[in-house]
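Submitted below is the structure of interest, expressed as structure tokens.
The complex is shown incomplete by one protein chain, all other protein chains being positioned as in the whole.
To keep things simple, chains are lettered A, B and C as they appear, and every chain counts its residues starting from 1.
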Amino acid sequence: MDSIVILFISGLLGLFVGMRRQPLSALVISSLGLTGAALAAYFRGQYTSPLAAYTAYIPTQSAVVILLCIVTLLAIWGGYQRYRQENEHTGDYLSLVLFSLCGAIMMAQPNDLMLFFIGLEILSIPIYVLVGIEKGSALSAEAAVKYFFTGSFASAILLFGIALLYGATGSFQLVEIQSNLAIGIWQSPMAMIGSLFLLAGFAFKIGAVPFHFWGPDVYQGASNAVLMYMSTVVKITGIYAIVNVFGQIFRDSYFYWIDLISLLIVLSMFYGYITAWKQTSFKRLIAYSSIANAGLMLFALADIHNSNIFLFVAAYAFATIPLVTINEFADQNSDDLSNWEGIAWKNPLVGAALVLALFSLAGIPPLAGFFGKFSLLWSAVPHIPYTAVLALIASVIGAFVYLRLLMLALKKPEVQVKKALSAEQTIVLLLTTISSITALYLI
Amino acid sequence: MQAASSIGTSLDFYLFVSFALFTIGAIGAMTRKNMIVLLMCIELMLNAVNLMLVTFSTYYGNGDAQIFVFFTMVVAAAEATVGLSIIIMAYRNLKSIDIDMYNQLKN
Amino acid sequence: MALILLPLIFSLIAWWIPSNFTRIFGLISTISTLTLSAVTVCYFKSNEPILIDLGLRFVRFSIDSLGFTMMLLTNAVFFLVFLSNFKRELVHDIRFTALALLMQFGLLGIFTTNTILGFYLFWELTLLPIFLILYWFGNFEKPRAILQFFLYTLLGSLAMLLAVIGLMHATNQQTYEGLLSADLNALGNTSTLLMGGFLLAFAVKIPLFPFHTWQAETYTKAPVAGTMLLSAIMLKMALFGLLKWVLPIFNGIATDFWRWPVIVLGLIGIIYGAIIAIRQNNLKTLFAYASLSHLGLIAAALMLQNGETNQIAVVQIVNHSIVSIGLFLAAGIIEHRIGTAELTGLGGIAKVAPRFAFWFGVLTFVSLSVPFTAGFIGEFFLIKDLFAAHNLTGILASATLILGAVYMLKAYQAPMFGPTKVTSFEDLHWSEITVFAILSIAAIYLGLSPQCLTDFVAHSLSQPTL
Partner (left out) sequence: MAKDLTLLFILALPLIGFAINGVFGKKLPKAFVGGLATGVVFIAFLLATTLFSGLHGTQIVKLFNIIDFDGLRINASFQIDALSIWMTLIITGIGSLIHLFSMGYMSHDEGYHKFFTYLNLFIFSMLILVLGSNYFVLFFGWEGVGMCSYLLISFHYNDAQKGEANSLAGRKAFIMNRIGDVGLLLALFMLIGQFQTLEFLRIGKALQDNAVLQGSALFFITLCLFIAATGKSAQIPLFTWLPDAMAGPTPVSALIHAATMVTAGIYLTVRSNFLFELAPATKDIIMYIGLATTLLAAFMALRQNDIKKVLAYSTVSQLGLMFVALGFGAYSVALFHVTTHAFFKALLFLGSGSVIHGMHEEQDIRQMGGLAKLMPITHFTFLIGTMAIAGIPFLSGFFSKDEIMAQALHHNPTIYVVLVLAVTMTAVYMFRLYFLTFHGTFRGGDTLKSKVHESGTSMTLPLIVLAVLSVFGGLLNLPGLFFKNAAHWFDHYLSHGTMGLDQVHNAHLPFTTSMALMIFASTIAIGAFAWAYLTYSKKGNIAKADEAQNGWERLSAQKLYVDEIYNSIFVKPLLALSDFAGKVIDIQMLRNGVYALADGVLNTANLSRKWQTGFLSNYLFWMVFGLITFVAYYILKLSVWH
């Protein structure tokens, strides 16, 4: 709760400072806000908070909050360069991010569907705006339109599911719903169909096939900064929410929906990776890779009683952010893959970060990505082994995609032109690189 | 769950109406090209949900759902504002509100 | 512990070494690793493995005599690779040095780790550097060829990952001893499937017959050093895994199920590789198929799960490392000095480079497994045991002797003797001569008294015979 408040306040401050056209100070403020939120989450319960009473309503784990804050911080810094130059919307941008982060924290691990829905909207609505934040560009506008309509459509569906659940159980409290369902009502079609509507809504949020269509278009239309934020925070929140809701409410009807999950997994991974192969736009490539990774994340539902998704999402975020940052570094205004040719040679740090990030996404040990994948499969294999087999085959294709990008980036150019990273980018790359290595301590 | 109160038997009727509304909204959203109409369709869907929530709340006789309805309305309003502004911005760029004009982003 | 971590440390240091000291650094670091392990082996008692616990959850190390052998082999191979490339551009490149050392670390990890997950981790860890080495220093005109190598390996190792997870779930064990004690026959067909997962990974690496198509192309296009590393030590990972992990652990239903399929594939590989090698025009391709043939023999023999066969198999593994280093070095020298390894463009080198002719000849005979060389002992006993298993297998396997003579003599005579096409050829550099000499001495020593090695590894190979 404290975290949310801190974020909200710093968001407001950022807004005002932004009006004063002081991008740097806006950055500082929001960074401070994020850090403060993270710290508040870290020290939760070790100090007497004035809001302690309300904390019960938003029981999001500290770890998740911290993860979200750090990821957002990295995303902001990684994409900050452009906003520093033409400081039109810096303040708006930053504060919108912070606001939607509040929503993310609210919805990540809900215990009440009402708060969850509100959190969801608080998360989404700012992003609709963020996507369309480039006034001049038609692509940005189109992306915003598409995202807005699909998004609100999805939230309507989700809402309908909530309503049906309420109809079946007469409560929004996850605990009560679970207990009510547990006493046998869960076989009532209404509850089940409600759960399916929820599933559809979640699938949209994390962008699993066939609810993924908004992904590539919106990612391409959005700026690198927003892309970073969307592709990480939204997914993380979405997967956490689905794990919580399904883990709490529908654990008894596991048998009915697990096959659907497997279907989503297989579809998403194969479709995502295969389609990524032919992309010429980096952002679309990242979008498809994120679709495939959404499929992987869904493995967390295979073993709902102890699903450990944290490692994977962290690894995924820490691998995606540097890539997008490097895309920003390559060329701010275009996302054509041709910019990536031989980019590793422009700057050693970029090279290192790139290699590690891509191998981490491909899931090669000893990088973080592998351990994430391993922890997921570890709990999944006993429950849905054949899905796991298919998933691994798909991830071979995925490795192809990433290696293609890697080979493109490592291609030695005739003339080596050095190019300096901006300070924030350097920090981001360093942090992500280190973190993707230090996953070793998990061995 | 306590027993059904006043509207007990006609519960199904309300449900049917709201479901119908929802379906109409969904189909409209899928078929219509005008963005304003699209927005309206989505509003319709949300309101269908509202109706259902209210129905259930009366059925169970507890007020949670009705509170939820208010929230939903607020959310819907917010969405409408954001949506409209987005539409306007889009219109500035493409001089059209026909949704099919907006397909430069594709593979 | 330093035994294992030393290469990693070096590979990290390497990035900060100025480029004109690079090759010295590579040499020094490999030498020091080698000497360290050589010194330790003196204090090593083969019946009490060295235990190393870094307090990690999934990875623990336990160096038994087999592991120690492979470790020495690895260090020696890397030392020789660096020494033999001392005159090349390659070792001036910091990236190669660092990656190679990283790879060395991975290999040492594989050979010494005590947990199945650790085995997988290091297995994959070696993949990263070799991929970069191949990509940066190889001359693959199409990325497809190198991706093919990667596809194969990755497919295999992911199958292994599943098998590892399944194994750990099924047995609730992760250490070698634990898995040995676990009774997998209780799992029935599941154990067969799990073993299949491992075998797929190994079959790609060894490589066995239908999974070998990456080999020839990769060997031909890779830089010589990369090819040496691949064939001399990386392919041994699979044999080692077969020998140390899979066969003892799955002993029972699973091995009974897989034995003959693998043996048959191995035999096909032996004959198929040899026959193809006869007509290859590129020296490196020829040697690639030759090693397909040689390794098929070892793999087939391992499946017999006979303690003594395994001891000899170790001898043959070492021998194959010696041979492949030597031959690929020779091929590389030719390629490097003349610019082509195509036999049609070569001939009469022996006139202009007598020293090279001599040493290449020695290595050729070593690979022909003439008496007084390790290969003689190795092939003799491996084929003997295959023959004992089934006459036909023995007879087919012994075809490798004849066909081997055919293609090896061709590979030696065509460039060395034959019509004079090469008029100027810079004779061997001292570093290269040293390498050749070391190899030959090692081969001959092993050929005269293999007992020292077989006794050394015997303890860790005391597995249930059939």
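Just so we're on the same page, a contact is a pair of C-beta atoms (placed from the backbone, for glycine too) under 8 Å apart; a residue touches a chain by one contact, two chains touch by 3 or more.
This is a predicted model, so every value here is computed, not measured.
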Inset, instruction - Could you list, sorted by label, every displayed chain in contact with the chain left out? - result: A, B, C
Legend entry - Omitted-chain contact residue, chosen from A:Ile9, A:Leu32 or A:Ile274: A:Ile274
Inset, instruction - Among C:Ile17, C:Leu208, C:Ile276 or C:Ile338, choose the residue that contacts the chain missing from this document, as touch is defined above. - result: C:Ile276
Inset, instruction - Could you tell me which of A:Phe8, A:Tyr80 or A:Phe204 touches the chain that is not displayed? - result: A:Phe204
Inset, instruction - Sort through B:Leu15, B:Ala48, B:Val69 or B:Ile99 and give me the one touching the missing partner chain. - result: B:Ile99
Legend entry - Interface with the undisplayed chain - residues on chain A: 145-146, 149-150, 153-154, 157, 189, 192-193, 196-197, 199-200, 203-204, 210-211, 213-214, 216-217, 256-257, 259-260, 271, 274-278, 397, 400
Legend entry - Contact set of chain C toward the excluded chain (per top definition): 144, 147-148, 151-152, 210, 213, 216-217, 272, 275-280, 289, 308, 348, 350-351, 365, 370-372, 376-377, 380-381, 383-384, 387-388, 394-395, 398-399, 401-402, 405-406, 409-410, 413, 416-420, 448-451, 454
Inset, instruction - For chain B, enumerate the residues touching the unshown chain of the complex. - result: 26, 29-31, 33, 38, 99-100, 102-107
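We take it that only the chains that are shown with their structure count from here on.
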Inset, instruction - Just say which it is for the chain contacts: an open line, a closed ring, a star, complete, or other. - result: line
Inset, instruction - Going by the contact definition up top, give me the pair of chains with the most C-beta pairs touching. - result: A-B
Legend entry - Distance from chain B to chain A - Cα centre to Cα centre, in angstrom: 26
Inset, instruction - Can you check how far apart chain B and chain C are, centre to centre, with Cα atoms defining each centre and the answer in Å? - result: 66
Inset, instruction - Let me have the rounded angstrom distance from the C-alpha centre of chain A over to the C-alpha centre of chain C, please. - result: 43
Legend entry - Residue numbers of chain C (touch at least two other chains): none
Legend entry - Residue numbers on chain A that touch chain C, as the complex places them: 355, 359, 364-366, 370, 374, 377-378, 381-382, 385, 388-389, 392-393, 395-396, 399-400, 403-404, 407, 410, 412, 442-443
Legend entry - Residues of chain B touching chain A in the complex: 1, 15, 22, 25-26, 29, 35, 38-39, 42, 45-46, 48-49, 52-53, 55-56, 59-60, 62, 64-65, 67-68, 71-72, 75, 78-79, 82-83, 85-87, 89-90, 92-94, 99, 102-107
Legend entry - Touch list for chain C against partner chain A, complex: 56-59, 118, 120-121, 124-125, 127-128, 131-132, 135-136, 143, 146-147, 150-151, 154-155, 158-159, 161-162, 165-166, 169
